[in-house]
Structure formats: C-alpha cells, structure tokens
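Working notes, structure below.
As you look at this complex, bear in mind that one protein chain is not there, while each of the others sits in place.
The block that comes next holds chain A.
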Amino acid sequence: MAFLNEQTTDQGIKVSVSVPCSSQGLVVLYDSLTHSVIARYEIHRILFYARGVMDSKEASCFAFTWSHGDTQESAIFQCHVFRCDISEAVSRVSACFAKAFQRVPRSMSSSVASTAEMTSSITTVSESRHLMSVFEVNLEIKEDDGKGTFSTVAKDRSGFKLRVNLEKQLCLSIRQVSDNGPQLSIERYFGVLVAAGRHVRHSDMQLLEMDKTGPNYNCNSLIDRNCTMISATWDPTESAFESLNTETPKDVRQYMTVAVDLVIRGIQEPVRFQIETPVRIYGQAERFWYFQKRSLIQQFFLNLKEIVNLDLTDVYYEVLSMETSGELDRNRLNLTLNLSSLIQSPSITSIDTITPKDENASDGDEPLLSGTGLVSKDCAEDVLENWADVLQKWKTTHQRPKQLNSLVKLGIPEALRGEVWQRLAGSDEVLLEKYRLLITQESACENVIQRDIARTFPAHDFFKEAGGLGQDSLYRVSKAYAVYDSEVGYCQGLSFLAATLLLHMPEEQAFGVLVKLMYQYGLRDLYKDGFDNLYLRLYQLNKLMEEQLGPLYQHFNAHSIETHMFASQWFLTLFTARFPLYFVFHIIDVFLLQGIETLFQVALALLTMCMKDLLSLDFEGILKYFRVSLPKKCRSEETAKQIMKKACAIKVKKLKKYEADFAALNEAADNEESNASEVVQLQMTIQRYEEEKRLMLDEIVQLKEILKREVSAAESERKSSQNVINEYKVVRQRLDSQLNAANVKLDLIKMIVFRR
C-alpha cells in the first residue's frame, strides 16, 4: 500500500468498484471513464480483505486477495490494492465487503444475472420470493462401552440396535447441502430432544441432559461454516425413556424420535429438525457383529419465504414448510451426482468411519461368527460402466474378455456377483434340471446337514431364522449335493460354501455353481475320504511359507505349529467359515477366476499381514490369533481389499514341484513301509521253513525208529522161520528115514509074500 501511495495519481488506473450485497455476487471493477468492465471477482473466492491503518498514510487504501484455479495446488493468488481519492470512502468500502462476506444472498438467481443489481446496494425492492434450502442431518448413537468411552451402536435396516441401561450419546451433524439456495449458516442450537415412539407430540419430547454449561451454549458442539456437530448425553434409565430401555419383544417394531432445535442465521424462529427411526432394544450383554456401524442420514427441505427489510439493510427468511426425505440410503446417494461430492467431505466421514482398531479392543476374545459383515451393493459408476463393457463382450464372444482378470481381482461389484460367478463357473442347464430331482431324494447325511444349517452364517439375517427361507434353501442345496456326489456326500464345511452362493443366486443356480466348484475347481478332492489332497495342499503351503516367509516358518517350527492347525479350515471352506463376508466374497471372486492357487495366495497374504504379530506369540497365542484376532483384522473393507490386492500379487510358482516332492515323500514312506514289511515276511518265511525242517527231522527220526523196529521184527521173524524150516527139515529127515525103513519093511514083506 505504501508503494502505491508513492506513485503519482496519473500513474494509476482510475476505476470504480462495485461490491455486491451478498456472498454470492461479484466484485466488479469498471473503468471510471468508459464504464466498461475491467474485471470481476467472485466474493466466495476472495480470501482476505484489508484496509490501511486508520490515521496512517495508508488510510485511504484497501486491498483484497483473490484466487483462481481449479484446485488448491494450481490456484493462482492475486492481490489487488486500491487507493481512494477520499480516504473516508474506505470505511464504506470496508463495510460493504463485510456485509458481502456475511450476508445471505437475496437472490437465488445466478451470479451472472445478478451482476446488474450488484452494481450498487441501492435497488428497488424486489417482491418476496420462495426459496428452498436443503439440510442433511446425520444421526449416530453411541453407547458406553464400559471403558470410559462411547462407541457407535450397530444399525441395520431395522434401525439402531440399543442395549438397556447403557448410557448413550446422540451425535448429530447438520449441514446445508443445497448449492443453489441461500447460504444459511447455523448459529447455535437449543437442545436435543428424545421421545419413544413416533408421531409424538411436542410436549412428550424430553430435553436431553446437557453439559454443565447449559443448552444455549455451543461448548459441546462444533460449528463451522459447513457442518455443525452436536452431541448430547442420554441416560436411558430415566423413567421417561422406559420403553426405550426395555428389551423389544420379537414381533414389535419400536420407534424413537430425535429432534434438535437450531437457530439459523437469517431465520428468526428456531427450526426443528425431527427424525423418527426404528430401534430395537436388546439386553445389556447382547453383542453385535456388524462392522458397519452406520449413521442415519436424513435430508430436510426448508421452503423459505424471503423477506426484505424496508431499509434494505437486511434480508431474512420465514419458514413456510418443511419436508423430510425420510432416511437416506447412503449407498444410493453415491449415484446422485450433485450430492456425491458431499459424501467424501471430511466432516461427514470423520463421524462415520469407526476405526476397526477400536472394535478389536472392545470385542475381546470372542471369535467372529460366520457370516458377519454387511456387503453393500453400492458401486462407483465408472466401475459399473467397465463391467457393462466386459459383460457385453463376454456375452458375444463367449470367452473371458481380457479386462476381466484385472476387474475381478479388484472385487466384483456385489450387485453383479451372482451373474458373474455363474459365468465364471460356467453354468450347466443339465445340472439345474437335475437339481429338481435331487431334492426329492433321500440322503444318509440328512442328520448332519440338519445340525449344521443353524450353525452356518448365524450372523447373517438371511440364515438367522430357524425354518426361514435361508435355512430351508441351504438345507436343500446341501442335501442335493450329498445325493449328487455320493462319494463325498456331505462334509462339514460344505454348508458354508453353499450359503455363500445362496446369498447371490437362487437355489438351482447355487447348486450348479457348487457342483462346479467341487468338481471343476478341484475342491472335491480336498474333501475326499482320507483328506489326501488336503494334506498335499497343506504341505505345499508349508513349503511356500518356507520359501517366502522364512522367519515365520521357523517360528512356527519352533512352536510346533503345523499348517493343518490353521489352514485346513481355510482351505476346506474357502475361507468362508470365519472371515467377514466382503472378504469371503472377494476371495470367491478370485478363486472362480483362477482356481486353487488362490488358496495359497490368500493364505500367504494373511500370514504376511500378521507376521509381525505372530512372531511375538507362542503356541496357544498363535492358535488363538488365527481363531479370533485374524478374522477381526479383516473386518474393515479397506483391509480386506488390501489383503486381496497383496494376495493377487503373490507368485505361487513351485506348486507342481512341491506336489512331486510330496508324492515322492509319500512314496518313500510307502516304500520304506513295504521294504520293512518284506523283511518281516522273509523272516517269517525263514522261521516257517525252519520250523518245517525241524518237524521233518523229527519225522525222520521217528521213521528211522519205526524202520529199525520193523527190521528187527523182520529179523526175528526170519530167525523163527529158519528155526521152523530147520525143524521141518529135521522132521522131513525123520519122516524120510521112517519112509525108508517102512519101504525096507515093505520089501521084506513083499518078498515074504512072493515066497509063499
């Protein structure tokens, strides 16, 4: 300014400056001679206005800084310095700027159209107009978590889930979201009111206990230009809230009404924003497993009537009516273009995102139930467009398009999963036909299946109810599979796979994809009797760990942790039994794309992620970590995404080699076994032969004995026969001699006779 002062008057350019009366206008510089416009500066882009110090040389100067450019980085800042001929005029200019900075615009018309009336603040009184302004209220309820802090309560389609007797906090954030209405800033708030039920009378609302400083102060609220945050404490044990502090019976729908009264600049009467929301009250010990602790978002449309004071120094508004959108689904909001930018605004996300770290601490040792984690169907438009292209190509060429790989690895949009999964697996009409027959047949596994149905995804609404639609279809699909695949039948763990599929497609199709997963993708081998293939996979994982995660491998060895202790469940159920659903779904996306190696990639990515933690734990600690902490770590959608990204980048190269190693090991073990058994057999044979030999020798001895006896018997017989013969010989000799004697006698007699 001092520099400007030193210049002579004729060196400068004479301009006249017009300052608008509201923040929506333009500061316009006119050439004082030609009255042509030299430049325009939007008020909202003027960062700073200053004037020279009164009674100094610079008293007749003023300046402002103006920025232009699209982003903060590329913005160019200009400083414009002016000197007035009459120094008193500076005060008026300052006043005009002050007004322009503060004042809500009088006009809803675009800034270009309004330039005309901005040239001076003296305009004719325009007739009062009707305007609309939109506010968005974000409501979040927190509960005392027993650790001195409040954590956000769970919320789903049936509203907030509250627990009895726990002190609560209501956190509201309110912001104006309409770009084109008048800028209304919230000055302060009067208080937060709560009542049970809906359509409540004003008198039934209870003002909440405010902090010591009283309701009219903003001490526990944070007001900035964009967003007002208010929190109030609510003691549910007070008698007025009795119905909000008793457990809600099963078939009853309970509501609560929350209201906040705000003083808005430019509106004379306080404005009440009232929200009615369903709630469900549970016992104090109840636990919920939803990661997404959403807040409720509701928009309010204020129909305003513009009223301009006669002296034109002030504009204010009267509220004619107020409408509300009812609860907005944030997911839907993404699609409406004009609001999308708001959703990323830090003031809202900071309330809304609960760091999973907090939850880890608050949940203690309880393992995560299967089927936790809401998976939202929202999806950025550009992603959907990419998918539309790919799906179109796929349909026409019947081949997986090139871009499919990278898209699937990023995670299939939830809304498309059902279709894409079926396509990846390849649907089979014959199977679908068969399904109708299969469900009519009986299975030996019915008993086991029945037991498991209630234990599958108990945390998911669809499968929660006994005899509900979800459990019924799960039973039928599992049973149909047991009938279809009589060798594997039903094996515990299958129900998780079936349930995952059922969340995305009708029964027949789910059955079809299940069959494909089992047969085509080789999961069936894992389940086969004896679990040989599972052992192979576990061996491969062990080798991969040795190769890629050396320190962890050694740590596990030192603590006798074997892969089957944590990974058999991962592999058998494709990670479905313990992990949150969006993680599970993403794994299935990639598994259907590329098959069994995904198991290793995900396992290694998980182990890598928690290597540091695991290295500090012992046997019990490690196993517990796998059971409790690890699934919880994946509860944040962002973490799950990152793990999958990491997993997809992991190279799993030597599977074949390890498979061969495993087979060789098995064979060696078998050989060893068979060699050993051969020796045993030979020994036994020898023993047998020896025994036989011994027996034969015995026999020989016996035979000899017998023979000897026979021989001696024969000898003695021979001798006795000889004797007999000799006797007979003697007898014969005697007889012979007798005969001779007789013959001699006879001859004698004959001679006698003849002589006679």
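One rule holds for everything that comes next: a contact is a pair of C-beta atoms (placed from the backbone, for glycine too) under 8 Å apart; a residue touches a chain by one contact, two chains touch by 3 or more; residues count from 1.
In the analysis below, contacts and distances are computed from a predicted model.
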Seminar exercise, completed: From "Ras-related protein Rab", "Replication factor C subunit 2", "Exosome complex component RRP45" or "Metaxin-2", the UniProt protein name for the chain not displayed is "Ras-related protein Rab"
Seminar exercise, completed: Missing-chain contact among A:200, A:407, A:474 or A:538 belongs to A:538
For this session: For the chain that's not shown, point to the residue among A:33, A:665 or A:742 touching it.
Result: A:665
Problem set entry | Given A:458, A:506 or A:551, the one touching the chain that is not displayed | A:458
For this session: For the chain that got dropped from the picture, name the residues of chain A it touches.
Result: 365, 367, 369-370, 448, 451-452, 454-456, 458-459, 491-493, 495-496, 527, 529-531, 534-535, 538-539, 542, 557, 560, 562-565, 568-569, 572-573, 577, 620, 623-624, 627, 662, 665-666, 669
